[in-house]
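A single protein chain has been omitted; all remaining protein chains appear in their positions.
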Amino acid sequence: MQINVKIKRYNPEADARPYWAEYKLEARGSDRVLDVINHLKWEVDGTLAFRRSCAHGICGSDAMLINGVNRLACKVLVKDLGERITIEPIRGLPVLKDLIVDMEPFFDSYKAVLPFFINDDPPPPGERYQSAEDRAVFDETTKCILCAACTTSCPVFWTNGRYLGPAAIVNAHRFIFDSRDQGAAERLGVLNQANGLWRCRTAYNCTEACPRDIPITRAIEEVKRALLWRGA
Amino acid sequence: MYRGREGQWAFVLHRMSGVALALFLLLHVIDISLVMWGPDGPFNAFLAFYHQWPFRVGLIVVIAGVVYHALNGLRIIMMDFTEWGVRYQAALWYGVLGLTTLIGIPVLWKIVPEILGIA
Amino acid sequence: MARAAAPRTFSDAKATYQTNSELAWWVFMRVSGFLLVFLTFGHLWANNMAFNAGEIDFDYVASRLAQPSVKVYDSFLLLFALLHGVNGLRYSIEDYIQRPQRRVAAKVALFTVAGIVFVLGVMALWTFSFTEMGDAVRALEP
Partner (left out) sequence: MNRAHKFDVIVVGAGGAGLMAARYAAQHPGVSVAVISKLYPTRSHTGAAQGGVGAALGNVSEDHPEWHAFDTIKGGDYLTDQDVAERFAVEVIEAVYELEHMGLPFNRTPEGKIAQRKFGGHTREFGKSAVERACYAADRTGHMILQTLYQQSIKDRVNFFNEFHVLDMIMEGGACHGVVAYELATGDIHTFHAKATIIATGGNGRMFRVTSNAHALTGDLMSIAYRRGLPIEDPEFYQFHPTGLYKLGVLLTEGARGEGAILRNGDGERFMERYAPTIKDLAPRDMVSRAMYLEIREGRGAGPDKDYIHLDLTHIDAHVIETRLPDITEFSRIYLGVDPIKELVPIQPTAHYAMGGIPTTIDTQVISDGQNTIVPGLYAAGEVACASIHGANRLGTNSLGDLIVFGRRAGIEAAKFAASEGFTELPAGVQDRTRELIDGVRKGKRKERVSHLRRELQDTMQDYASVFRTEEFLSQQVEILRDLQERYECVGVEDEGHKFNTELLEAIELGFLLDNAEQLVHAALNRQESRGAHSREDFKERDDATWLKHTLVYKDGDGVRIDYKPVTLGKYEPKPRTY
């Protein structure tokens, strides 16, 4: 079918400000949006810039604002969008070129919550034991692929870039609720600060946007309660 | 415009109504405190100022806002303290909207004509 | 983009955080919000439902403020609503004003206004006596 694709483009070496470019092309309903922009890049305009790698929703490269919602370009099909497709870079991070944004602030926030396993006891010769129930508590938040779809869909983050954002909280949750980990107090301490957890206004955009179906707001609320009830 | 769903609009409305309420509250305390200067003082002048059209409409919005804000505030509290509050947040929001209308209509039925000076 | 130095290590993290104030305010917003449901609705009922809002005038307000029960009730309302509302406005300032100096300035302005309003409100409720002070105040009028 004939589709109409509008892409917000910006070339820092040529354009003073971003502008909308429109393309008409043939596509199949079963095409991914990634296929569509690949086609544009390969056949129509080689200068179009975006990130991609795995093409099936596992690497987190290609989060974009597609028809008003954050999604992975490789995980949404043309037939679910209709004939008019609008693509913009995700919001709240500096745009570097076309659909490519600066991910460094995002990763800085991620790193701020100490997103690594902390346990200073000498490990046993085999594995540390953990019951299946204890493992299940943080199962959902281990699925994060750091695509930033959540953080850049958050209305608080759009205007307040200092907010750590849902992705950082999700990754903190993954460790705070891991029974083997000993760093919960420090992570909660970080999240307790002005631009941490308490900036979340439960807008749920993050949960709707997450391509991994992580119940993000639920996780955030769990961390809020953990902070509230921790015996400090 | 980001095509967010219930949660996003719940938040936007909550914040807008909250800010409106807070600003109204500041003004309201000021005007009421003007009674200290007596019946011939600035109070009635202020009241007259208030009785201009934009303020009358504004007051109605604020009253509608307080109902929404209060009910959605309760929704937020439920989400913060219970698992099911999060699970049913969208349904709860429709509940908030429904109740806001339900409470709002009779209230406005009574107040609007009074505020607008029709009654 | 202006960002606070982010902790990357355990010791950085320990050094970064000191206060529980955001948590405390978060709790306060919920507690005060819950109380405000009753306080505001009661207030609205008394002044808008049980009374014709269009007819509010000096005598009505003055007579209400003369009652001790109203003084107590409105004091609670004033305290909670003001703290709740001002903290809510602070949230908006944190979110919408990104330049650090402007943010500080906006907060200072907000807290000053709120402080003045609070004093005015308390005075109106407690230092003002319709019979005694009223005449005195009115005598000051030119």
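A, B and C label the chains in the order they appear, each numbered from 1.
Convention: contacts are C-beta pairs under 8 Å (C-beta built on N, C-alpha and C of every residue); 3 or more make two chains touch, one makes a residue touch a chain.
What you see is a predicted model, and the numbers here were worked out from it, not measured in a lab.
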Completion exercise
Filtering A:Lys8, A:Lys111 or A:Arg225 for touch with the omitted chain leaves A:Lys111
Completion exercise
Across A:Arg9, A:Lys75 or A:Arg162, the one contacting the chain not displayed is A:Lys75
Exercise for the section: List the residues of subunit A that touch the chain left out of this view. Expected result: 11-14, 29-30, 32, 41-43, 45-47, 49-61, 75, 77, 79, 96-98, 100, 103, 107, 111, 114-117, 119, 123, 125-132, 135, 138-139, 142-146, 175, 178, 180-181
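We take it that only the chains that are shown with their structure count from here on.
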Practice task
By the contact definition above, name the pair with the higher C-beta contact count: A-C or B-C.
Solution key: B-C
Exercise for the section: Express in whole angstrom the distance between the two chain centres, defined as the mean CA positions of subunit B and subunit C. Expected result: 15
Completion exercise
Among all residues of subunit A, those touching at least two other chains are 224
Problem - Sites on subunit A touched by subunit C in the complex - result: 94, 105, 108-109, 111-112, 114, 118, 156, 159-163, 183, 186-187, 189-190, 192-196, 198-199, 224, 227-228
Completion exercise
The answer for subunit B against subunit A in the complex is residues 1-8, 10-12, 14-15, 76, 79-81, 83, 86-87, 89
Problem - List of subunit C residues in touch with subunit A within their complex - result: 1-4, 6-10, 13-14, 16-17, 19-20, 22-23, 25-27, 94-96, 98
